[in-house]
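Apart from one protein chain that is not included, each protein chain of the complex appears where it belongs.
Lettered A and B in written order, each chain numbered from 1.
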């Protein structure tokens, strides 16, 4: 698997600067690179880190010229480095696996061409799966679900009844789509579950992280718009309607019936209350707690979350509060003394 | 599957106001309703939203009289709408499935009447399962667990050894009951796991959300009281004793050995520290961080959480702090001028 540096340059169509015979035994980022590895530096600022790096060679774009280490210049550093990494650690090809006899597939389910189904998968009645899908082991697809083309479901994904999935969707291990919404009416001291007749609907090109949970709607869909990317352990409540091309980072929680526009960004651990609207291109800062609707294009952060300008003023004032408190006591004393003097003067 | 509006009125025993022959092709909430759908309006305030809705008809309670759209009046809007939705999207009947030959069930396990077990389920030694339970695919029930009657375990639920589950409990996909508690003693720089001999005990009518995790007790139970409802991705630490009829919303975390009374409510993303007590009917606001015991009946919020009155004062004062800071500087100047004048006057 080892390659000479010259072969590496050929593999990526790059310009070699150094000895073509240097043996390269692996590929790693600067932080992790060891003797024999090739590494990458996509910005000139990384040059100083290269000095301490044990890598045998470095992949660079045309505007970076490292000193004291052989380098290969390419136009797209990341695409080229990926090619080298794939040489040293080839990716698994699932496509040829076919449908396992150890999967449990309802006779009424319909699978498209070139679908891969691993052992221990269960597929319920009337499920439809489009061509080119890869269904990893331990995935359970309940009755009535419809899945588009070229979808990948990683191990142990669960789709409850009637889940609808678009094309080219990727859902990571352990994610759960379609569990009951958290809606209760309290009658005579007991919490009674509301109707749970809806489902989850996922647009094209959506990606959903490991362990994420998206609850079904009460009567109809909880929906995720085309192109939206959802990170690990995110929770989306029942009846939410998430727009297109949102970025919802890890551990975000969105309560029921809230809607978001397009291109909304929520950083990690953000919490959003129920029944509000987050406008197009709004950005919600990490860990903020959103209690009211957010206008399109605005940036909110803090707990409770407010517009960024207001929050910055608050935070700045709070930072100076201990000092202001001292000054305040000084001022109280000065005023008391003035009052005393004025009394004397009178 | 389409129904005339008159047939819909008959289905729910409602009073028709409009043309009985209108074809109805589906049912959806106002936000999602399309041409041909019937929708519902449970409050008069929704009338304005109806104006923009494309639904062909609307289901209403007696005190709502919509204008410009055919409607059906019923006494219980939600129960009736559920009936209509179920007509258009029939629910799966699991009851007739029986016990799959592709499940792996210990010979010493005992299953009651009418238990449904799907393929790929594993059931360990000496497990007992009461009548009418539904065990979905990918569920793993480890040795010694005892499950009551009419319990539903959704796909990929894991019950560790000796878990005890009451009657009519619902546990959603991927929830894990009985993993090791997070208790370590640090000896010579290494963290050594404490005894992990306990189990998890769940009362009757409890519901547990997707991906929730409840750790076993050290020597005995971590227990969840009757009727308590736990949302997705909630974490409950070892030795906790959660009371009856609590509502623990999504992503709540409760550290070890904490106890709660009855009817406690924790909103989303609340964090509660270990070894404290949350009193009956206490309400903990979304995302708050609770560092001390909370008296019965109180409302706490904020980070760190305090009683609501105190927190409101703090938040209000903080909101006005930037303005107060300006005024403070003005006052400092005024006092300096007064001091100067007084000196001149003296």
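For the reader, a short list of remarks on this structure follows.
The definition used in the following text is that a contact is a pair of C-beta atoms (placed from the backbone, for glycine too) under 8 Å apart; a residue touches a chain by one contact, two chains touch by 3 or more.
Bear in mind the structure is a predicted one, so any value in this text is a computation, not a measurement.
Within the entire complex, the positions of chain B that touch the omitted partner chain are 104, 120, 122, 124-125, 138, 140, 142-144, 156, 158, 160-162, 174, 176, 179-180, 182, 184, 189-191, 193-195, 197-199, 211, 213, 215, 217-221, 233, 235, 237, 239, 241, 251, 253, 255, 269, 271, 273, 289, 291, 303-304, 313-314, 316-318, 320-321, 324, 327-328, 331, 334-335, 338, 341-342, 345.
Interface with the hidden chain, as seen from chain A, comprises residues 27-29, 31-32, 40, 78, 81-82, 85-86, 89, 91-92, 100, 102, 118-120, 136-138, 154-156, 170, 172-174, 205, 207, 209-211, 227, 229, 231-233, 245, 247, 249-251, 263, 268-269, 286-287, 303, 315, 318-319, 321-322, 324-325, 328, 331-332, 335, 338-339, 342, 345-346.
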